[in-house]
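The complex appears here without one of its protein chains, the remainder shown in place.
The chains carry the letters A and B, assigned in the order they are written, with residues numbered from 1 in each.
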Amino acid sequence: MSVGKNEPRRDGPAKLTGRAKYLDDLDIPGCWHGVTVRATVPHGKIKSVSYDPSFPWQECVIATAEDIPGKNLVALIEADQPLLADGIVRHREEAVILIAHPDRATAYEAAKRVKIEYEPLPPVFDMEKSEKVFKSFKIERGDVDAGFAAADVIVEGEYRTPSQEQAYIENNAIAAYEENGILIVTGSIQCPYYVLKAMKQAFDRDETKIRVIQTVTGGGFGGKEEYPSMLAGHAALLALKAGRPVKIVYDRHEDMTATTKRHPAIVRHKTGLMKDGKLVAQDIEVVMDGGAYATLSAVVLSRGTLHAAGVYECPNTRVRSKVVMTHTPPNGAFRGFGAPQTLFAVELHWEKIADVLKIDSLVLRQKNIFKLGSTTATGQKLLESVGAEECLQKTVKGSKYVAKRKEYDRWNKSSKNKTWKGIGLAVCHHGAGFTGSGEVYLASRAGVALTRSGELIVLAASTEIGQGTNTMFAQVASDALGVPASWFSVETPDTHKVPDSGPTVASRTCMVVGGLVSRATRELKRAFEAEYGKVPKTPADLKKAAAVLCAGKAARRFEVQYEKPPEVTWDDATYRGDAYGVYSYAAIAVDLEIDKLTYEVRVNKVTTAQDIGKAINPLLAEGQIIGGSTQGLGWALLEEPIFKDGIMINGQFTNYIIPTSLDTPPFQVSLVEKPYSRGPFGAKGVGELPMDIPGPAVAAAVKHATGRLIPTLPHTPERIAKALS
Amino acid sequence: MIKLTVNGKKKSFGGAPFKRLIDTLREDFALTGTKEGCGEGECGACTVLLDGEPVNSCLIPVCQAEGCKVETVESLGTPEKLSKLQAGFLACGGAQCGICTPGMLMTAQAHIRTKGKCDDKSIRTALSGNLCRCTGYQDIVKSVLKAAKGR
Partner (left out) sequence: MRGDAKSMTVLRPRSAAEAVKSYAKVPTAMPLAGGTDLMVGWNLGVLNGRSILDLSRVAEWKKINVVSDGIDIGSLVTHSEIQKHPVIRKRFPLLVAACGTVGAAQIQNRGTIGGNIANASPAGDTFPALAVYEATVRVLGQSGRRGVPISEIFAGVKKTTLKPGELIEAVFLPFTDTAPTRGVFRKVGTRAAQAISKTMFAGLLFNGKGGVLAEARLAFGSLAPTVRRLYAAESFLKGRKLDDKTINAAAELMTTDVSPIDDIRSTREYRLVVSRNLLIAFLKGEVK
């Protein structure tokens, strides 16, 4: 058995020796460098474009919206975002013109020599003042008004979370070229089939004439989910016009300022409770800032909405949400995908309620937390794999939460101590896979191939972006077949080689696509048994079996498609039913202290228990948990894109502050494994869950330390000082 | 002509003296293991050893490396025979997406070589100029500790 073991990372040796080829490492003969001329106003009509006559333009290739052979569109959910601005610009970083040159520095110089004049139009930067709503949702359960009427107390609160930059260390990078009539785009990509979909529309070609290939990718976290569709279009446009390969490699500043980030959000809670802390009614309002184009905002909002009521049962719940347009670069996918914003609110709100009821928030959580058989806000009955209570219990025990609350209360009373100490808690669920009917619409496919010479190859479009996809696939497939993991290799995500397994997002790769790989491998197993009499036991045996099964053909593929579990029902119109097939669960305790002189926060320890169904590879799963939690701590304490006139003004690593090794505490991680019957070997999702709740746990700990509830992230020393003044 | 030693081999470079060391390594010496993450000396992905000391190769014009010994990730082990440090990273989950890894390894290599203290705190201090967005650092620290054992 390989599942459950710490198989070494497949991509490890190449990455550890510098041999792994990321896009900018590839030697592409004759490749030119592409750069982007961007808008200089947040909203305006393009009046004129002029080119500095002293510059040798004949050395360059220039592409504008007119050169786009198909639709001027980055196809995603809504058909609203152009590949290049055509007439109107709607944010300060909108791409208007593309330039390619053999020399990178000269290409950048050329971009400086283009002058675009605009007739300014009024911009909207404040999401609360925006009148354009991209999408809204409403969830309703029970009778909310009657619930409030029956409540002993009503507690209201407003919570705000900022944007966040994914800050993968490899910037966006894509190359394009045409070969034998096929347009090839390759690069740092999370979702090759998203890129393909966008390219088909923009270049008016079918999938046989476009091929998308992922290179080794230096982190994504959602940031390479939709933006590469734009970048691929740009590179391809230049490549076709230049008649040669063109690559576009963003530098850090451009990547930070121009590409998608987490949606800033405002969440308001009105909560009715009985004196003993039992929830009876809640009314929740969510507003998110989508930026200039819809991109993935509708689905980000959907996930945020579906997680807004948290991991608690409440008979009367209403959630109303909307995502609006502002004249800022579009916000998009980032690990957690709307859930961290709404979970921050619901979790921190418990601290407020705790003050009103004079009951510790732990007790309040325990009283209302999801159990087997609980019903969610959408009316979903939780019938299996509900590890919320166990996560909470393990976290409380492992962090010594109860004792530390008391110990720190005493510590904080003494004026002699140079710090305030606090410990804070948060709990959450995170739906694995696409929202509602999403997986049905996706109809993902994955498979395995057996070649005549006896190679076993996993075929999936899910990308390895550091999270361990390839290692996990090999482990799942080998156990499904009952052979060593080393027998399986994993095909490069290449739209001409692998089926569309859907995007590498939404904590779905292991549970959904891993499940498909497992199913496909079981079909192969049945074929071995039926046609060869058994599953081969040795490499020599495998070769013989392969010859029999392939029967003269080069290879045989076993592909399967997603099938909706019959027990799952969902209604998009009413937003009622099983929002997700299953949920993962997490609890986290953050133990910190605050310097009384400088208000600097030092996190001393993080204790977390996470129910992910089954850890296919515990080391990789823990890596996701510690890494994701660290991003959450960054969002909680350090990270804040600062916008001025619609542009991020701290778009450099010097001023956009992510945690270093000295900002990061020791983590104590417990894996909780409540198996999910539909997941491969019981596995659920792990990718996003760890990002969800470090924020509220930090805020709760800061409240414990200082007595002040600060409803806004990040908890910078400046905010803490202000709250205490 | 600028002469320098790269991974033990004598090299000369006849291009623009202000070309960055990182670009010279990647473009002229085909050593693409060294990565650029920010171009502003913040992320440390481009870390190489210059006369044994970790430096950001994105902040050094190659003329300033004249006569120096440069070590890059390619000087460590190979995929078939990883160095002790690389093997530590593989065993302990020290690399995820891998883009910060070459720089991280070089800084760690210099730290291990100093033969000074090699505990959690000293490793975290030594690596504080290498940003990693994937791991949360704990497994990187473990990787270095493992490699440092019995050095």
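Assorted remarks:
Basically, a contact is a pair of C-beta atoms (placed from the backbone, for glycine too) under 8 Å apart; a residue touches a chain by one contact, two chains touch by 3 or more.
On a predicted model such as this, the values are computed, not experimentally measured, just so you know.
Note on the undisplayed chain: of the listed residues A:Arg19, A:His253, A:Lys278 or A:Lys400, the one touching it is A:His253. Checked against the hidden chain, the listed residues A:Ala63, A:Ala236, A:Val346 or A:Leu638 yield one contact partner: A:Leu638.
Looking at A:Gly34, A:Gly447 or A:Pro659, the residue that reaches the missing chain in the full complex is A:Pro659.
Summarising the interface, subunit A meets the missing chain with residues 103-106, 108-109, 112, 251, 253, 418, 596-600, 602, 638, 642, 649-650, 654-655, 657, 659-663, 717-718, 721-722, 725.
Where subunit B meets the omitted chain, the residues involved are 15-20, 23, 36, 39-42, 44, 47, 50, 53-56, 58-61, 63-64, 107, 110, 125-126, 128-130.
Note that in this section only the chains that are shown with their structure count from here on.
The geometric centre of subunit A is 29 Å away from that of subunit B, both derived from CA atoms. If you check the complex, the residues on subunit B that touch subunit A are 26, 30-40, 42-43, 45, 72-74, 76-80, 82, 86, 89-93, 95-102, 105, 120, 123-125, 127-141. Taken in their complex, subunit A has these residues touching subunit B: 8-9, 11-22, 24-25, 27, 166-171, 216-221, 251-252, 465-468, 619-620, 622-623, 626-631, 652-654, 658-662, 664, 666-667.
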